[in-house]
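Every protein chain of the complex appears in place save one, which is left out.
By letter and in written order, the chains are A and B; residue numbering begins at 1 in each of them.
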Amino acid sequence: MDNLYSLTANELLVLLDKRSVRPEDIIESVCSRAQSVDGKVKGYLSIDKEGALARAKALPASGKLRGIPVAIKDNICVEGELTTCASKILSGFRPPYNATVVEKLRSEGAVVLGRANMDEFAFGSSCENSAYFPTLNPWDTSRIPGGSSGGSAAVVAADEAVMALGSDTGGSIRQPAALCGVVGMKPTYGRVSRYGLIAFASSLDQIGPLTKDVRDSALLLGAIAGYDEKDSTSVNIPVPDYLSCLTGDVKGMRIGIPKEYFVDGMDKEVDAAVKEAVALLKSKGAQVSEISLPHTEYAVAVYYILATAEASSNLARFDGVQFGRRCEDPQNILDMYERTRGEGFGAEAKRRIILGTYVLSSGYYDAYYLKAQKVRALIKDDFDKVFKAGLDCILTPTSPTPAFKVGERSSDPLSMYLSDIFTISVNLAGVPAISVPCGFTKSGLPIGMQLIGDFFREGKILRAAHAYECYTDWHKRSPKL
Amino acid sequence: MDYEPVIGLEVHVQVKTASKMFCGCTTEFGGPPNSHTCPVCLGFPGVLPVLNKKALLSAVRTALAVGCKISAEVKFHRKNYFYPDLPKGYQISQYDEPLSEDGKVDIDAGGRVKTIRVKRVHMEEDAGKLIHEEGENSSLVDFNRCGMPLLEIVSEPDINSPEEAYRYLTKLKLLLRYLDVSDCDMEKGSLRCDANISIRKKGDTGLGTKAEVKNMNSFKGVKSALEYEIERQVKCAETGERIVMETRLWDPDRCVTISMRSKEEAHDYRYFPEPDLVPFTLDTSVVESERKSLPELPEARKARFIGSLGLPEYDAEVLTQEKANADYFEACLKYYDKPKVIANWLMGEISAYMNSKNMAIEGLKMGPAALCGLLNEIDSGKISGKMAKDIVLRMCETGKDASAIISESGLSQISDASQLEKFADEAIAENVKTVEDFMKGKDSALMFLVGQVMKKTKGKANPAMVNEVLRKKLAAKK
Partner (left out) sequence: MSIKDDKVKYVARLARLKLTDREVSLIAHQLDGILGYVDKLNERLDISKDVPPMSHPHAASNPFREDKARPSAPSEAVLSNAPQKKGNFFKVPRIIEE
């Protein structure tokens, strides 16, 4: 078969099971696809075909993902392999350990195929902040793929990867998934171990799947979820069988539509596509009601205080002492610190380190950080209230606009930050959410909608998202490359 | 003008655990550089801390022992600053909600009890070690110590003399060693101390401008450093020189404190809650079970030694200065029922022996049962007290029982009257003049005859029995 690269993991597993294909065939197919299209998309920082083929020959006897190649975002540590967060400051860094998700993938028989590009240290919503090169949207290569997991979303959309892992701190999985027309999930905070994920904002980060459809999302989530004694913030709750949650219908599901998410300035086509999806789900038996999440408007502000504060501290370890890049010929220790970091970090990283340091510095903590923490609690309360009232999920647009042009927002950080307006609250609250394709603009750009669930109720949003896929075929479309 | 110093101490002690505070690396002292490290204590990208349960419980025990209120929630904060011995660029510490607050330590201040309030006891991780290369333009970093669990014990400024500071420190050390929380060996760095010190006119209640004195690396060093610093500040005050708020380093070789140029930004640590560690809850049941499992603390033990065992205060004080010594003493009571006699031996011969060998009681080859065996031999008359002093040294050296040493060296006392009679007869025959004196009523003459018999038996005779035999014989002569 020569179109193996275009199949989903679940489809490939059936073929593997029947022994009509070998894991090596899939790797070959995906790699040759990448070879022919990645010059346009630039989703990968590196592909390790030889390593993947070698691993494919020594797979465990069984596993949920046995023989499936997976692309990994460049901020997830793979032992002995370059892991740089798409930053110059980590150039040459080879971690002497695996992230827990990588261990889990390997024990389930998955093969790490390559490293996906990203915004440096996951700082960005366009993948333009990679220190190496920007990734482009497979649907229109004059546009950004979203970010920060732009590489992961683009390679899945372009059939250069069967599935991919990304990380989501404020929308970094869901927004690029929406902009690239794939499925992206941010699990509940604590559902997936963060051990080995190079931290951006520790209280918000989660690793999650980017896949071609919801069934694959359920499959990949099931493989990486679970308590990890190496991560004190992971939660010890049994992992359900997510595939069995996919009933194919939404009958009786209670879905809330928050009025705060349909704002002025939102793209008309996005607005229309999402409303159409709501109507469809209603027609299939979902109970739809308008709800209110009153503190939504503060989410972006809260996020940019808390996330940058944590980031400023998390990035302090990149100081040229133990790993990564050190500046040339430092005169003394202060000079080494300042130049190593000044030369090693890109513009957005510097901006966020400064902002985060500022809001924590003496005299500003109470006005910014403490206040933001309190509003964060209010935002979480908003979600708690509606879920306690019996809601199964919340439906919103994933991004206020489809993919924008390369360079369009890069000089205006605030407008870039506002592109995460619909995804950020979810990270602040800690709840899970999934983005699924729900239409296209007239010009052929994908539109995504977001389904948000209660804590550890990934099964419910997967069910609703999967049902929606059963009623539509948006997810089956592929970009022409 | 009379000034009094106002001193607060910040004491850091290394908690005795097998593994580090947030990772499984060993806490063993020494080892080649960076051999006791892993990605977690080195702060590699993506790694996460997991709290050592014993480190937390040791902190709880310490806090309870100094009477602190324990917080129901244990929150960690990040203290952010750059230094090459701090691999993450922040230290995991505690900030505005420490583990515990409001305790006290009572010290003996010139014969009266003085209470030094303890402001807080909190947990934090240690940093690595920097080695400055002599003549080189570089420094070397060893992270073996990095991530070791520390307790910071902060006193209120209730200390008013270097002597009080010294006593507070020794009292803390005693407590921590009783709790088995730390070795408190300043020379090995398992106890470190910084002092905040200011002076004020006697009778004033306000606080003057303080200096922070660091790098005091022995108990005596603390005393000397404080003495120097007080003198320096008084001199400043008297000559009208302004005392500035600053950090000063104690130089133990030159016996002076030296100003470190003040860093304006030094205190902007940007503390914020450690996001990688969800606050821990300390249930009352956990705290209570720690409280119940606390060993009897030195003060209570001393009181009991005086009250129910009848020891003099001095003996009780000496014996409770080390938990192991007091434990040894109490173990002896199981085999021997005269506490004061045991105390005498421990504080006398045995203490002298240990001092001469520079050893602690844990290293003593003679156990409590063996010591009491010896004491029982004395009581039974088998050996004299004088003989016992030789025997005890040999027991300490060899670890053998008293009875074994007595029999193998023929040291046992002659208490057989028939054997002694022979020597008594000889003594009487050889000392006619003395016998006459005794007959005339000079009772002390008898002691000379006893001495003669002891000499003939090379000290092995039971003196009381010799006395008795001689009296009988002399009475028969009358």
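In this section, contacts are C-beta pairs under 8 Å (C-beta built on N, C-alpha and C of every residue); 3 or more make two chains touch, one makes a residue touch a chain.
Keep in mind it's a predicted model, so treat the numbers as computed, not measured.
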item: Contact with the hidden chain (one of A:Leu53, A:Leu280, A:Ile333 or A:Leu481); value: A:Ile333
item: Absent-chain contact - pick from B:Gln14, B:Asn52, B:Ser155 or B:Thr257; value: B:Asn52
item: Selected residue (touches chain absent from view) among B:Pro33, B:Gly189 or B:Gly367; value: B:Pro33
item: Absent-chain contact - pick from A:Val41, A:Leu197, A:Ala277 or A:Ile353; value: A:Ile353
item: Residues from chain B at the interface with the omitted partner, ascending; value: 17-19, 22, 24-28, 32-39, 42, 50-56, 73, 82, 84, 130-132, 136-143, 260-261, 263, 265, 268, 270, 273, 275, 278-281
item: Positions on chain A where the hidden chain makes contact; value: 92-94, 96, 189-190, 203, 229, 232-236, 295, 298, 300-302, 304-305, 312, 316, 319-326, 330-339, 341-343, 345, 347, 350-351, 353-355, 357-358, 361, 367-368, 370-378, 380, 413-414, 417, 429-430, 455
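Everything below uses one rule, namely that only the chains that are shown with their structure count from here on.
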item: Residues on chain B engaged by chain A in the complex (per definition of touch); value: 39, 42-51, 78, 80, 82, 84, 87-90, 139, 141, 267-268, 270-272, 275-278
item: In the complex with chain B, residue positions of chain A that touch it; value: 75-77, 83, 85, 90, 93, 95-97, 99, 194-199, 201-203, 229-233, 309-310, 312-313, 315-319, 321-323, 333, 337, 357, 360-362, 365, 369
